[in-house]
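FYI, not all chains are in this one, though none of them got moved.
Chain naming follows the written order as A, B, C and D, and within any one chain the residues start at number 1.
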Amino acid sequence: MRGDGRQYDETRAVKITPNYIKHAEGSVLIEVGDTKVICTATIEEKVPPFMKGQGRGWITAEYSMLPRATQVRNQRESAKGKVGGRTMEIQRLIGRALRSVINLEALGERTIMLDCDVIQADGGTRTTSITGSFVALCYAIHKLMQNQKLSKSPITDYLASVSVGIVKNRTCLDLNYEEDSQAKVDMNVVMTGQGKFVEVQGTGEDSPFSRDELNELLAAAETGIQAMITKQKETLGPIVSVVGAEANAGSK
Amino acid sequence: MRGDGRQYDETRAVKITPNYIKHAEGSVLIEVGDTKVICTATIEEKVPPFMKGQGRGWITAEYSMLPRATQVRNQRESAKGKVGGRTMEIQRLIGRALRSVINLEALGERTIMLDCDVIQADGGTRTTSITGSFVALCYAIHKLMQNQKLSKSPITDYLASVSVGIVKNRTCLDLNYEEDSQAKVDMNVVMTGQGKFVEVQGTGEDSPFSRDELNELLAAAETGIQAMITKQKETLGPIVSVVGAEANAGSK
Amino acid sequence: MRGDGRQYDETRAVKITPNYIKHAEGSVLIEVGDTKVICTATIEEKVPPFMKGQGRGWITAEYSMLPRATQVRNQRESAKGKVGGRTMEIQRLIGRALRSVINLEALGERTIMLDCDVIQADGGTRTTSITGSFVALCYAIHKLMQNQKLSKSPITDYLASVSVGIVKNRTCLDLNYEEDSQAKVDMNVVMTGQGKFVEVQGTGEDSPFSRDELNELLAAAETGIQAMITKQKETLGPIVSVVGAEANAGSK
Amino acid sequence: MRGDGRQYDETRAVKITPNYIKHAEGSVLIEVGDTKVICTATIEEKVPPFMKGQGRGWITAEYSMLPRATQVRNQRESAKGKVGGRTMEIQRLIGRALRSVINLEALGERTIMLDCDVIQADGGTRTTSITGSFVALCYAIHKLMQNQKLSKSPITDYLASVSVGIVKNRTCLDLNYEEDSQAKVDMNVVMTGQGKFVEVQGTGEDSPFSRDELNELLAAAETGIQAMITKQKETLGPIVSVVGAEANAGSK
């Protein structure tokens, strides 16, 4: 058993509170154990300059942590005057992941901006941001359909993410901060409801890993991601049909 | 009566949830109507370079809004690469206000940093930040006393803040966003539990105001601030004694 | 009596030299004691993007100090790569104050930019900047009228500013640097020729203040501001009529 | 066959010119097809502040492209005033990858900085940078040993990297720019001489991928990486022993 009493292939408790911020077109507070992220979706009726006139939409993301989301306070990036490498890497990942389940042509020439603000961090903030912002995105798309700006949803499948790692020689699912800081191998996986990979990012800085270890990690990730998608469906409830019927039928 | 059904001299509903962020030495979620701010207090066992070796502590503050705290999304200051004038003005105000009720010698050579992050905005975010961060500061001081780093509290009095203004020719207490955008005169007042002024910032950009109007505004502010201080005492409950006994006796 | 021989309710010597910079549409060198500020007004025949097409003009301001305006040299903000919080707070104040006595519709879609550059500082640089830039603004408006770009002046009233404070338990008018650094309460007041308040910014960081003290400070400020407005009228001389006839009649 | 006549599992021609820059402690010009990168290794006899006094060394990297390395000129990051997200992501990857085959304790309290400057780009610039900078690092370690600053090499294994992807439904090894821009799935793999994974970064933004596809991609990567390591050994020639004897024996 693990430090917090979980099985090796068990995620932490997941709670998704929808419509958390009244001004946003879509929003959730997602809690995965003690990691808490506010995800909001903002619709803008325009696309970035490099995409103008192509009849396609755009999905992008920004990520930040409150200074005291962590055990030791972090200086604000606004005070430093620049966005750090880790932040950029994460927000690029979130945007790329979400775009993989959106038909940008069907979205039309508009942008949906996902803001992921970590208010409390305990490991897995990037994967939690992806899982939560997918739900916020669903609410925003639902609003576009209600307002008759879209007749058909551009969302092609569910999308969620978890971290996995090798901690004390055991493959563990959904690492908390303490586990993460001891992990020899650390991997973030993003998958669709259909069980396909969107992102696989594994790193063995402290200890390179074998093909067999990789396979075990991916299997654990798949388990965790299906659990997250189940939670997403429960949260969406009456608006679950914004995710393509096929996806609802087909997700494992 | 006002747009949201309030009396002219009535504040919105106030709710203060203490210990909201597990890592911080002190923290609250403060809600004044639909304005919601997370205030955390971080203790650092050092002071800024310009204060070294003087045997005195320091209190400072930072303020920020999540991009979608507002009706229209605001660009992040980290993405712009600089902190804007409004933000700087507000964080200077918060720090200055809190320092007025702290005996910096009694605090010793340490810094307490207050972070005020607005997660939802509906008017009065700077005054709400002051009222909330005073409570977060009390929890941090309490922790220092529990850990025997301080034997006596350096907090000399309560401190809270409200906005007042002249809207449609009526003096109104605690303006929401809609009222604020119609106000001819807008004033932020910070007062102590003893009823003394710490900051008076009134501006009549759209319409200069008379001495009589100023007096009415200050009277309304006093009412509101006493209501806020009552809420602070309720929240502090068992640890209310971190605010000097004299202050607890004497506050009106 | 005060350190420099003044009465408690006496301002320092005031001197305003108009047309100090040949290129600017309006300019003065204003000296209040040893505080010296060059104020220039620049007319631009356009408004900021957020105001386009509304038929209204805009007044804005920038403030800076030469590095050696002060006893200890200050690093240039251009070298630091950013404008500091104090500077932003001051330039926002100057712009807001001047706009209160301008009819922006009557100004038409143009911007007047006031640049306040402190060449020598001895306390009261922000209030001196307001008093001086009002005069520079009058010259710029006069030029627009001479060039028949405006048929009627948009200036509705006089505007000036002074600092007041409580120093060694005495209410003092127009603090110099030495007094300012000892003041327990510090207040900047901006008033119109008609005697109405445009800005009241009082702060008692070191010592909260009572309603009675506030009233005394405001009375002293009123005396000082009327003295400044008298100087402004003397300087304007033949072009005094750019300030509305009513204002000239009515100012106390 | 592919557009440039290669087999699907064939890398482009690889050429590594050692000692390319006379001032650097280690340097190569590495050419993989038309992609050309100058990699230099700089030894500094100190570590970053956060590592001081721990008796361990540090390896870090910076990456940049000349403005006209690409078909369309890119604005310099120095002119933009900030390092972009893609650059940060790449330089973090290079540093992390190299650290995985270095015993930081054995390196001692010194930093080796790898600079990877792309002078001509045709796909695979990040993987080429890793493969080249490993060789530059070997030369720098060799120099430390020659100068008797190190008695034993801290390099534990070979390290190289290639890209693989799915282009027109075929798994391809070592994508050039044209292939890269058509790839549905894109993966960068870093492996050691012993055949273990250090980094696996696969992304299916345009088309999620299955476990079988992932396995095929990893197999192709392994082939390519062994080819790169063969080239590294040829280049190192007489100094090949800076890579641990075990690694030289054991690499496949």
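Please note the rule applied: a residue touches a chain if its C-beta (ideal position, glycine included) is under 8 Å from a C-beta of that chain, and two chains touch if they have at least 3 such contacts.
Since this is a predicted model, take the numbers as computed values, not measurements.
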Expanding from the 4 chains in view to the entire complex of this file gives a copy total of 6
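Note that in this section only the chains that are shown with their structure count from here on.
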Rounded to the nearest Å, the gap separating the Cα centres of subunit A and subunit C is 52
Per the C-alpha means, the centres of subunit A and subunit D lie apart by a whole-Å value of 29
Cα centre of subunit A to Cα centre of subunit B, whole Å, reads 34
Two or more other chains are touched by the subunit D residues 82
Contact graph of the chains (line, ring, star, complete, other): line
Pairs of chains in contact here are A-B, A-D, B-C
Within their complex, subunit B touches subunit C through residues 82-86, 88-89, 91-92, 96, 99-100, 157, 187, 191-192, 194, 196-211, 214, 218
Contacts from subunit B onto subunit A in the complex sit at residues 21-24, 27, 34, 38, 40, 42, 44, 62, 64, 66-71, 73, 76-83, 87, 113, 115, 117, 119-120
